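Only a single protein chain was left out; the remaining protein chains are all shown in position.
Up next, chain A:
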Amino acid sequence: MDSLITAAARALAAGDPLGALKRVALRDDAPALALRGIAMARLGDFTRAKELLRRARRAFGPREAIARARCVVAEAEIALVSRDLSFPRKSLAAARATLAARGDALNAAHAGYLEIRRLLLIGSLDAAERMLDDLDPAPFPPALRVGHELVVAGIAMRRLRTKPAREALARAKDAARRAGIAELAAEVESTARLLATPAARLIARGHERPLLLEEVEVLMASKALVVDACRYVVRDSRTTVSLTRRPVLFALARALGEAWPQDVSRGTLIVRAFRGKHADESHRARLRVEIGRLRRALLPLADLSATPDGFVLEPHGRREVTVLALPVEEEHAAVLAFLADGEAWSSSALSVALGASQRTVQRALDALAATGKVESVGRARARRWMTPPVPGFTTTLLLPAPLPNG
């Protein structure tokens, strides 16, 4: 490396991105562009950082494969932190292979974690777990180890396994202390707080109360028949009936679950399932059809009996019936659930993460914005959405040094 690049890289490593920028601000050669990109990322200007790193990647020569690959990894990390999930996975995988082949095991592993975190973020738990199995965290320095344990904890929490989540968080806390990076420690703390924050709401026998993740895990392992409004399924510890694609049937099941062991009148069921204000004859006919369908769907778990007034749920065996709902129920709860991570999301990233169309997401965001529940920054494609400031939950950048250290 040359003199000013060395000086700028030293400033960056010492936590002085402005000092680094000062030294290379007027230079447009590849290493200078890369350093400027990393410095801008450290200063939080992700749009500019991505642009600079893209230019750096193109400016590095064909024989500078390591430097180029590190630029790709840095670009991917910035994309992930700014919730731009459209970053091409193939480039990241190729960069990872290049780094591994050329002996940069550390940055290759870092690239792997970025891919896993992306999978986790979009809810591809199986794929994330498979990739995680291929990584042995033992040789990694503490900072990378924190990332590893957070991913392990993240998967465990989404799989409702609180004990392994707690253990991973304890290891992450230890690694963060050894790394001595305050932001990492804060990230571990905020993840740990999720275990102490209600993850769902329990509605049973007409009463409701918040549930911690651990309690959800206990409930799922119990004999109870659970009408799960977080996942749109009806289940017990052995059998799961998915009603994801049958919202009317789920609305009926939920109404019956909330009232259990009481019955629910036809009128109420019609209002809950069809949102009709008055129950006329055609509604009654339709209700009969839908109840028939629900009865068949729930056959492995419960019976549905007619009462003089309406219907009642009768679970097989002597089971309790409970309804599990999101902690805060809104019309656009799923959108809010993603935004609750405190990051700024683009509507296209939300649409990828939610598996919903951009139009649907945009309508939800507009509705939420109208009531002040979400805010946006930026314009056009750079527009990002977030919930009004909540404490914590940063995603710390562990950007690779872009240069092969000449």
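For the reader, a short list of remarks on this structure follows.
Assume a contact is a pair of C-beta atoms (placed from the backbone, for glycine too) under 8 Å apart; a residue touches a chain by one contact, two chains touch by 3 or more; residues count from 1.
In the analysis below, contacts and distances are computed from a predicted model.
Of the candidates "Glutaminyl-peptide cyclotransferase", "Nitrogenase", "ABC transporter substrate-binding protein" or "Methyl-viologen-reducing hydrogenase delta subunit", the chain left out of this view carries the UniProt protein name "Glutaminyl-peptide cyclotransferase". Across A:Pro17, A:Pro31, A:Gly112 or A:Gly257, the residue that sits in touch with the chain not pictured is A:Pro31. Summary of contacts with the chain left out: across A:Ala65, A:Leu160 or A:Leu354, the touching residue is A:Ala65. Think of the hidden chain as still there; on chain A it touches residues 1-7, 9-10, 23, 27, 29-31, 61, 63-67, 102-103, 404-406.
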